[in-house]
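Removed from the display is one protein chain of the complex; every other protein chain stays in position.
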Amino acid sequence: MLVVVCIKQVPDTTQVKIDPVTGNLIREGVPFIMNPFDTHALEEGLRLKGKYGLNVAVISMGPPNTEITLRKALALGVDNAVLLSDRAFGGADTLATSKVLAEATRQLAQKEEVVIVLCGKQTIDGDTAQVGPGIATRLGYSQLTLVEHIENIDLQAKKIIARRKLEGRDEVVEASLPAMISVVREINTPRYPTVPMRLMAEGATVTLWDNKEMKLNEETIGLKGSATQVRKIFSPERAVGEILGDGAANPDEAANLLIDKLSEGGLILI
Amino acid sequence: MTNSILFLTIFLISISFFGWSCFRYFRLITLGKAENRFDHLGKRIRDLFLYSFAQRCSISGSYRFGVNHAILFWCFMILLVANTEFLLAGIFPDYINLANLPTGLYYTIALIFDIASLLALLAVLTAAGRRLFFPPKYIEARTRDAFFILGMVAVLMLAFFGLHSSEIAQGSERAALYMPISSFVASSILPGASTESLISLANISWWIHAIVLLCFLNYLPYSKHMHILTVIPNSFFKRLTRMSLQPREEFNKGNVFGVGQVDQFTWKALFDSYCCTECGRCSDVCPATSTNKPLNPRLVIHDIKENLLTNGPMLINKEQAKLPLIGGGQDGSIDEEVIWECTTCGACMEVCPAFIEHVPRITDMRRDLVEMKARFPQELLNFFENMEQRSNPWGIAPAERTKWAAKINVQPFEAGKTECLFFVGCAGAYDARSRHVTLAVTKILDSAGVSWGILGKDEPCCGDSLRRLGNEYVFDRMVKENIEMFKEKGVRKVITQCPHCYHTLKNDYRRYGIELEVVHHTELINNLIKEGRLELTQTRDLGNIAFHDSCYLGRYNNIYEAPRKAIALATNQAPVEMERHHDRSFCCGAGGGRMWMEEKIGKHINVLRIEEAMKENPETICVCCPYCMTMFEDGLKDKGADNRVKVLDLAEIIAKAIK
Partner (left out) sequence: MEEKKKIKKPRGKARLIPGKCIACGARCQSSCPKDAIEMTEDCEPVISIEECIGCLKCIKVCPADAIEIYFTPEEQRILDEIKARSRAVAEPEAEVLSDKEAAALAKIKQYKGVWVFIEQTEGEPALVAWELLGAGAELARTLNVELCSVVIGNKVEELCRESFAYGVTRSYLMDAPVFRFYRTEPYCQAICYLVEKYKPEIVLVGATGLGRDLAGAVATKLETGLTADCTGLAIDDKGFLLQTRPAFGGNIMATILTENTRPQMSTVRPRVMSLPVRDASLRGEIVRESMPLKEDDFTTKVLEIIKDSKLDAVDVAAADVIVSGGRGMCARENFSILQELADELGGVVGCSRSVVEAGWMPVERQVGQTGKTVRPKLYIACGISGAIQHLVGMQDSDVIIAINQDRQAPIFEVASYGIVGDVLKVVPVITRRISELRAQRIKPKENRQPITKNAGDRKGRKHID
């Protein structure tokens, strides 16, 4: 039985800065990393492997250099890594992305029964949290988002019990397998690769699936299959370092100025 | 004749047993991995004489009882000859006898032996007295083992005098006049004794001497006095650099990385464990031990020895080791937390009179934990990721590396256009406090007309903490990339403001095939002043300046005087020394990657050091390292003294003194 972990290689957005003069993004030297939320999904997959003896496959849709990130997953102990890369996949929004990932899962499931698909809660570059539900819906799997703890998996009865983290409450939910689970960062602490595993991963194979392999209708994937279009992109106005009033002499005035700023920015509701 | 045969039998049994003990012990050394300690023979032989026979370590420093050890050592060397003669004469009484030597020579030897025996006796009494009345801090010094050995030596000396004085009293010793002590005993205690009782006294003394001597010999390998056999060779095998440099690792499939089992140490590491004299000096100076943390360098070495003795025989027979080297929770096994507590300050190695190399052993085991087991304090996960993916400890964007230079004009480094690379370092570039130091350094460089440039956002981290934390794999990859970039850019001369960058670029990078001319700003400043390029026109009194030696400048690279001279010139006043200074300086607590970990057990090292500094009533504490800066400022805040005492980097003090 197989656990499929969906990962995305993303630019490390915490490293991206805006050029104060041109307003352009400074991306030079910014590394591509495994989406931090996905590292927790991967870790959970590896823990399930340890606990239930499941095999773990990672899939990732992206440009050819995504292979580097897939090798990192191999170094952590996954059994199989599949790179979904094709020009036709490019420019995809979440709808078109989930199409490709769901299809890849379906094809993997033809060889080995898939019990769980794991995703990170969201990505740090897109922040949408939509691909996981997209995959679940397309495959007809149970959908458990924002999981902070997997309490039990019964492979015989095909049941899973998981604890979800929502605003102001946790929910303990039972669902049938196969299930798509998106995880929050609190679920675990990702492991660090050992050197022998890294060396092994350097020579391991990353399977490449392009659209010849996947045979998806090109109208439903990539840019063409995307329902949303980005019309324009602009720099947000971000206040930096504005000192409000004279807090030492007149704390009331400074406090009022601050509250004005915060309510203008929608940060506090008055 | 019967005596000779009886003695011969006893002698053969005990010497065989001793031989077997030695064989058993030293065969275990062969389990260790290869390491070349036979290079630079000339230097090694010189060290052998300097450190063993001249007892340089015992005498040097503030160890009052070191002289006692030197006396005992030399008495032992002399009496080694005496006792060899004694044993051989016991077996071949008819053939071997010192008395057969030419008269002059024999008299001289007799005199030397007699005096040496007395000195040895006195030294042994002093040692016992010290253990009774001025006990060292650690408990083992007063164990039965110590008193037993001292007792044996005392008995040997007493038997020596018993034998010789009774012979003198009998009138059968022709060198009596040249044996003042034995003669004194003979004349003051023995006159009037009958010949028979004198003969039996001589006999008894002889047998006591013989038996105790053989017992002593056989007891040696099983006690801390094994060092008598091992330290002399170890002074030959001693490291030739100030601090030993960790060897590189080859990252090939199937290799084992670090040391997780005792036979993965090098033979030298194993041999070191036989050399410990349990003198406790390393424990006294260790920042972790001094602040009540479980790490004690002496016990680390002790555990390695115990582990070798337990597992060695099994490993020799190709069996599985029984006792884990790390985390076994018992004697002979080292706890993981102990391994992470080391600041790699090198104080233990500096003071060890037996040339044991503690720090590399810790790093060896850290490598095992990181590289083979991926087990480390969880704070380090973030740190390792940041280093690997973002080439700085905090994971800050490369675009921010030049933020410190926003208000000044800085040249990018270009070979041909700029002479030196100013390697700002991660702290110097990102840390708000250290950025002031960076600016001070640039002011000095410009004032002295040094041609310098920076790498800006392309500057990588040197990788120091990775190496000290045992993450050699990532360090290896970073260094290879960095060196390629240095070569591409034509970097030859490098100025650093961080002792860790300095040591790493200068000493560690050499092993990767790049010889950089690295200079730390302390040295540079001192040289610029000396050469007259830097004019200190506004020398000013900054009050009492307490100077703190950074481990990686001082102990690791022998830079002690340059900063002191510079302070004296800039303030017209020499800095005050803290209680521990120069090579005995006490770590700030941040080295060895400790900067990135929480200090959960015991007193904080930086607080202890701050308390020491505060005793000198300083207005300013001068440091030369961004880590020390952080630790001292934090310590002052902890003590609530940050409004009274300032921490300044040397560069800042100098920058104040120039226009």
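In order of appearance the chains are A and B, and numbering begins at 1 in each one.
Everything below uses one rule, namely that a residue touches a chain if its C-beta (ideal position, glycine included) is under 8 Å from a C-beta of that chain, and two chains touch if they have at least 3 such contacts.
Values in this document were obtained by computation on a predicted structure and should not be read as measured data.
A.B. asks: Which candidate, A:Asp79, A:Glu112, A:Asp125 or A:Glu213, sits in contact with the chain we can't see?
C.D. replies: Going through A:Asp79, A:Glu112, A:Asp125 or A:Glu213 one by one, A:Asp125 is the residue touching the chain not shown.
A.B. asks: Determine and list the subunit A residues touching the chain excluded from the picture.
C.D. replies: That gives, for subunit A, the contact residues 11, 13-14, 16-19, 22, 24-25, 27, 32, 63, 65, 87-95, 98, 124-134, 136-138, 142-146, 161, 164-176, 184-186, 222-224, 226-236, 238-248, 251-252, 254-256, 258-259, 261-262, 265-270.
A.B. asks: Tell me where the left-out chain touches subunit B, residue by residue.
C.D. replies: These residues of subunit B touch the chain that is not shown: 379, 382-383, 393-396, 427, 430-433, 596-598, 604, 630, 634, 637-638.
Note that in this section only the chains that are shown with their structure count from here on.
A.B. asks: Can you work out the whole-Å distance between the CA centroids of subunit A and subunit B?
C.D. replies: 50
A.B. asks: Mind listing the subunit A positions that touch subunit B in their complex?
C.D. replies: Residue positions touching the partner: 12, 14-17, 26, 28-31, 33, 189-196, 198-200, 203.
A.B. asks: Of all residues in subunit B, which touch subunit A in the complex?
C.D. replies: 251-253, 257, 370-374, 376, 378, 381, 384, 389-390, 395-400, 457-458, 473
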